[in-house]
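What follows is one structure encoded as structure tokens, with my remarks underneath.
With one protein chain removed, the remaining protein chains of the complex are shown where they sit.
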Amino acid sequence: MKKLKEKNNENYNFVLKQKVVEALIFSSSDPVPYDELLKRILDKNILNEILENLEKKYASSGVNLYVINNTYAFRTSLDVSEFLNIEKIVPKPLSRAATETLAIIAYHQPITRSEIENIRGVSLSKGTLDILLELEWIRPGHRKSTPGNPLTWKTTNLFLDYFNLKNISDLPGIEDLKNSGLLDKNKVIFNDQSAEEM
Amino acid sequence: MKKLKEKNNENYNFVLKQKVVEALIFSSSDPVPYDELLKRILDKNILNEILENLEKKYASSGVNLYVINNTYAFRTSLDVSEFLNIEKIVPKPLSRAATETLAIIAYHQPITRSEIENIRGVSLSKGTLDILLELEWIRPGHRKSTPGNPLTWKTTNLFLDYFNLKNISDLPGIEDLKNSGLLDKNKVIFNDQSAEEM
Partner (left out) sequence: MSELNYNKIVVLSLSLDGFEGPIDLLLSLARDHKIDLTKLSILTLAEQYLKFLEKIIKKDIDIAAEYLVMGAWLAFLKSKLLLPDDKDEESITSEEMSELLEFQMKRLEGMQKVSKLLFQRYKLGTHFFKRGNPEIFGINQKNQYNTSLYDLIKTYGEIITNKNNKSIIISDTQLYSVEDALIILKNFFKNSKDWKDLLDFIPKNLRNNLERKSALASHFAASLELVKEGDLQIRQDNYNANILLQPKIK
């Protein structure tokens, strides 16, 4: 009886260790060196068995265990990656200029280029609108019936989708911004008109 | 003969699709929306079967498939949490005002600022909502169709993900609170008119 319990315990321990190795490799931002894993598992034989198990387990999955230079990492399997065209892109924030321009278009649409420049106080470089257009977050609206008939810009449904908004009026208004601490109350002098425009 | 081939082909297709879904979810750090997966798989029945398969396949692994409000994510299993003393991001503890406000939004959503203030019996200081917004734990919901059309606040999927919740009804103690009538946000001592202005 005792033997069986011990055996069970051993087995439980092994399963737990395998889970730990799996979780470590999964959550690490870089391939995990063998030695790093050994520090947790302590026993080379056990670790080798675990790694073999994992390699087998993931061999037929959409994600495989790769051994690179004695380090271990999960990577999307080649048969899938070909199919999905995987790239290594590190997501980056939009440039300050693009974020500002997007915010102004969102809050003031439809708005012309020169009106955007007026609000930002700097001229808009060509690339800024291009980035937003490429993302399909903005689109041209009507032409304004002022001299020169300038084009106006509006946000798209994709923009709403991306920011998870049902419609544009769900954006927090000036009052909400003020109340949630996003505007420094003391620094800002509002006139009623600019608040009305919102 | 032909039949068998077709069957095999079908099977191959299914396996490939499952690998694609697995790779998509596995390689993403944020939860992947169901609709995003459906775009690749096209067939709801097949996708549902795949997701069920994957959930089972990973149930006893060091990495589990989590379903968070119709989004899917792989996360390290809770059984190994104590063994993963990897680099942890120690979050700055939130102020008491912020944690209470978060709980009030989570349990009462969608809820307006003045309703939050009524429940806490104190006006919301600047910066409280700001912190929760920055963490992307809350987001604006619809505007309420009461005078002034105040903005409402809701929690996000990132909030659920962070606290290991499947959805809002998974919140600890929410059933008891509901049953005892404590989630009625309309009951207030002071009918504060000015608070409604928002």
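Each chain carries a letter (A and B) given by its place in the written order, and its residues are counted from 1.
Please note the rule applied: a residue touches a chain if its C-beta (ideal position, glycine included) is under 8 Å from a C-beta of that chain, and two chains touch if they have at least 3 such contacts.
Predicted, not measured: the structure shown is a model, and the values here were computed from it.
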Of A:R40, A:K57 or A:R120, the one touching the omitted chain in the full complex: A:R120
Touch with the omitted chain, as defined above, among B:E10, B:D30 or B:E52: B:D30
Residue numbers in subunit B that touch the chain omitted from display: 24, 26-30, 36, 73-78, 81, 84, 86, 88-91, 96-97, 99-100, 102-104, 106-107, 119-123, 133-134, 136, 139-140, 161-165, 171-174, 177, 180, 182-184, 187-190
Residues in subunit A touching the chain absent from view: 23, 26-30, 73-76, 84-89, 91-94, 96, 99-100, 102-104, 106-107, 119-121, 135-136, 158, 162-165, 171-172, 174, 177, 182-184, 187-190
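The working rule: only the chains that are shown with their structure count from here on.
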Residues of subunit A defined as touching subunit B within the complex: 15-16, 18-24, 26-28, 40, 61-63, 74, 76-77, 79-81, 83-84, 86, 164-166, 169-173, 175-176, 179-182, 185
Parts of subunit B lying in touch with subunit A, wherever the complex brings them together: 16, 18-24, 26-27, 40, 60-63, 74, 76-77, 79-80, 83-84, 86, 113, 124-130, 133, 139-143, 151, 156, 198
